[in-house]
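A protein chain is absent from this complex, but the other protein chains hold their places.
To keep things simple, chains are lettered A, B and C as they appear, and every chain counts its residues starting from 1.
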Amino acid sequence: MLKMFLTSVLNLFRKPATHLYPFEPYEPFEDYRGRIVWNEEKCTFCMRCEMVCPPGAIKIMIMEDDTKRWLWNPAQCIYCGECVRNCPFGALTQENQYSPPLDKSNKRDWSEIEREAERLKLLWRERLRKKSQAKKSS
Amino acid sequence: MSIFALSRVKSPWILHYDTGGCNGCDIEILAVLTPRYDVERFGMINRGNPKQADVFLVTGPVTKRCRERLINLYLQVPEPKVVVAVGSCACDGGVFRNMYNVENGVDKVIPVDVYVPGCAARPHQIIDGVVKALEILSKKTKENIELPEYIKERFPSLNDRRKVLEEMRKR
Amino acid sequence: MDFLLPASLLVLSPLIGGLLEGTFRKLNARMQNRVGPPIVQPFYDLFKLLQKRPILINNYHVIMAYAHLVAMVIALATFLLGGDFLLVIFFHGMSLALLSMGAYGVRSSYSQVGATRELLHILAVEPVLIMIAANLYLNTGTFLLSEIFNSNFLFKSMPLAFLALVAVLPAKLKKSPFDVSEAHQEIIGGPEIEYSGPFYAPIYLAKWLEEVLSAGLIAMFFLGNPVITLIAISVTFTFVLAVDNSTARLSYWDMVKYTWEISIPLVLVNLVLNYVGVL
Partner (left out) sequence: MASESKNKTREIQIKEKVYTTIPFGSQHVALPEPIKFIFDTENEIVKEIKFDIAYVHRGIEKALTTMFDFRKAPYVVGRVCGICSAAHTIPCAVVMERAIGIDREIPDRAKAIRMIALEINRLQSHFLINGHLAEVCGYENVFMHIWRDREMIMDLADMLFGNRVQYDVVCVGGVNRDIPKDKERVLLDKLNEIEKSVEFMEKIFTKDRTLVSRLKGLGVVSKEMALEYGIVGPMARASGVKTDCRVEDDWGLYKDLGFEMVTMEEGDSLARCLVRVRECYESIRIIREAIKSTEEGEISIKVTANPKYEAVCRNEAPRGELFYYVKGTGGIMPDRVRIRTPTLANIPILPEVMKDVSYNDIPPLLMSFDPCIACTGR
């Protein structure tokens, strides 16, 4: 009781322990597990990252003209770093900056993307099957 | 800015509800109130009372059982209000996505204004999110009544909805 | 005392009360080693509350909130304009009673528990105030505050009564260790829980007025030199806040027990000492 009383009164004359974020900038620790950065040049679309990601925050879309897109959802990612450790080509890195908040305007509808990716993958498999069949028959 | 518009932004009282997340983000929300981050700087206090809240912080992927309570709490918060989904699992389900007892995120149940990613969302992210939410709040007034999806489902016609709104106004 | 000062104090009391509350919150935060809200924060809160969509539970409930405010205003006005001290105590008690009546009027059990506890607050605070009034009468020969205000530095003749007042101040201002009726972690604000938006505003405002009234009660003991009065008020409030920050909440029976066991004997001793003529 007395101790807290003294602490309280003394605290009036001490500097508060508060860090005045966002007015004072904050620099995260050097290897904080933050955003995932994808390097398009190195990526071979091997799909390993999509496979190892626990929550399924990475989706690779194989479009109908066989171009490929790599999508990552910051609002779904659990920032475990598993994709970075598992990418065989070093195409992924993890920044030490945390993701900014999103709102309706810039948040992706992930269910839509999941469905679309699934659909496109089926089409792709179909195309592969057809191609191999064509090869066999020729 | 008039004193009224200013006061709307300067005095966000928060309500916090965990809809089945892992506590990680809840504890970070608590940490945001403590000396290191001290969001009382922005006038934020945790009233724990939906009727006196402006900012509704929701964590967790919304389990089936929490759904009705979440809607209930949402309806009890008087307008103007903003809803902030804190943590990846509140945004899109996070690691719990597609498990059999979850709804995959808060915005499947009630309208969400700001999404704070991160697992766990760190205090800085939560502060950023709330600051962003306050921007949205400053544009809202007590006339902006947004209804949760389920009411829209249950009352598809505009007339029905108007009735619900009137009921809500009367309460 | 002339009329102008008390009247202007009364008109400005919401402003003073708001600043007082803001200072409390700031000091409180600093005692907890954090920065805290700006001093004008309570005004932001009040204006925000006025802009919220009203949610009406029932008319009775809301009327009681306004009645609570009105009774508090009357208590403060009576005090500042130099009315009867007993009347001040009566209206102060009544305003709390009205609040708890309103709280009984809704079905939430937190509200009802809070209402019961609010009544216990009255039980703890009012007897002590009445004893202080009796002591004042012994010293000044009147219950009329306008005459009591003419006396100089009452603290000299009734220090123990002042200590008794300080002992009940936490209960009066709902600060720890005697904040049982608000008890945020148990009953989430107690009697206030069902009030929202514009209907919560009168209660919020009444809280400021109560702080002004408490400041007035403290000032009553230190009249004469305005500097000493101000110092006395700030020291006392800082002390109360520091106690708030260095105690856990006691149970409601402990509250009644402690206030009675400490404050009432203190005033009694003071009475006897006055009577015998030692002080």
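Worth pointing out:
Here, contacts are C-beta pairs under 8 Å (C-beta built on N, C-alpha and C of every residue); 3 or more make two chains touch, one makes a residue touch a chain.
As the structure is a computational prediction, the values presented were derived from the model and not from experiment.
Considering the complete complex, the chain that is not shown touches A, B, C.
Screening B:V9, B:C89, B:V109 or B:L147 for touch with the missing chain picks out B:C89. Of A:E82, A:D109 or A:E126, it is A:E82 that touches the chain left out of the display.
Across B:M44, B:C66, B:I110 or B:L147, the residue that sits in touch with the chain not pictured is B:C66. Annotation for chain A: contacts to the undisplayed chain at residues 1, 3-4, 7-8, 17, 28-29, 31-33, 52, 54, 78-82, 85.
Within the entire complex, the positions of chain C that touch the omitted partner chain are 31-34, 109-110, 112-113, 116, 176-177, 179-180, 183-186, 188, 245-252. Taking the whole complex into account, chain B touches the unshown chain at residues 16-31, 34-36, 46-48, 50, 60-61, 63, 65-66, 69, 73, 89, 94-96, 98-102, 119-120, 122.
Keep this in mind: only the chains that are shown with their structure count from here on.
If each chain is reduced to the centroid of its CA atoms, chain A and chain C end up 54 Å from each other. As a whole-number value, the distance joining the C-alpha centres of chain A and chain B reads 24 Å. Residue positions of chain C touching 2 or more other chains, listed in rising order: 29, 32-36. Multi-chain contact residues of chain B, defined as those touching 2 or more other chains: 35, 38, 41. Contact residues of chain B toward chain A in the complex are 35-38, 41, 88, 91-98, 104, 112-119, 122-125, 127-129, 131-132, 136.
Taken together, the chain A residues at the contact with chain B in this complex read 16-22, 26, 54-57, 73-79, 98-104, 107, 110-111. Every residue of chain C that touches chain B in the complex is listed here, in rising order: 25, 29, 32-38, 41, 43-48, 50-56, 184, 188-189, 193-197, 200.
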